[in-house]
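What follows is a single structure, written as structure tokens, with notes after it.
Apart from one protein chain that is not included, each protein chain of the complex appears where it belongs.
Our next item is subunit A:
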Amino acid sequence: MNVSSLTEPDLKRRLAQHGIAIRTGAFVTHLQTAIPRVAEGIHLLYADFPLIEQGGFADFHVRLARPRNFRRWFKPQVLFLFDGDSTFKPLPLDQAFPMLEWGLNWCVSSHAHSYLMIHAAVIEKDGFAAMLPAPPGSGKSTLCAALVNRGWRLLSDELALVRLRDRKIMPLPRPISLKNASIDLLKRYEPRAILSREVADTMKGTVAHMKPPADSVARAMEAVPLAWVIFPKYQNGAATRLDMLPQSRALMRVADNAFNYSTLGADGFEALAGLLENAQCHDFSYSQLDEAVSAFAALKPATVLT
């Protein structure tokens, strides 16, 4: 049973009462909230996600709630509660849905140490994954959103989960976060894409989330090997360029973007070295999404070439 099998009022009521348990990739999150905007966001963007029957096991227990302070009368706020603990400072109520998304990323990245976790977008084609690690502002999410609208499968927009035991990438498809100018850019690029309401004045500027493709959500349990590491760089007016990068340099840069590289110690290093051993690494600069998508379409995995 998917979220879409519930009507919006039904979903709202369930969320406000006992909450719902949603599966996102390897994790089940139990979510409870009486905030209508969160329910609306779930209804719109999580429609294809499986609901898990109550009474079982959830990895994370999350609640979004309005703090009971007197500010609620003139500047209402929202809290992200992890099993009752407020992990972050409250945000303006308007930002409740983005806060859920950020909080869910935190749930995974601060707990799931059976994976090497890298701050990166990951997409897949023909059984091979491409990882796009990049600091915020490099255009990683925009590029990722464009590619999944052109046949690539979304593994994750924020978190590359490298399974330690076999170094395959475990998907964690969830809504893709778009910021500022890239929101309109993507709307023009793919008018059929489903985007949430824009929320202004967040710590990342104006944000909106894009609904992940149904097929990516349905295949969320299929792990794949990594074939490419590509560091995207969006530059106004830049020509589309793909430059080879030595694996040793790529390794340091990927390690810089890993959440739990030092927590995992030697296991982390081995996973990372093993992961990059069979991957082609590139720097990639672009300014036109169409050209960027064509460049990605031309990628061939090394194992196919030899």
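Here, a contact is a pair of C-beta atoms (placed from the backbone, for glycine too) under 8 Å apart; a residue touches a chain by one contact, two chains touch by 3 or more; residues count from 1.
We adopt the following convention: contacts and distances are computed from a predicted model.
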Hidden chain of the complex, named as in its UniProt record, picked from "Electron transfer flavoprotein subunit beta", "Nucleotidyltransferase family protein", "Sugar ABC transporter substrate-binding protein" or "Glutaredoxin": "Nucleotidyltransferase family protein"
Residue among A:E8, A:D83 or A:D215 that touches the chain left out of view: A:D83
Identified contact with the non-displayed chain, of A:S114, A:N180, A:T206 or A:N257: A:S114
Selected residue (touches chain absent from view) among A:V3, A:V38, A:A58 or A:V293: A:A58
Touch residues of subunit A, complete complex, unshown partner: 55-59, 61, 83-85, 111-114, 262-265, 267
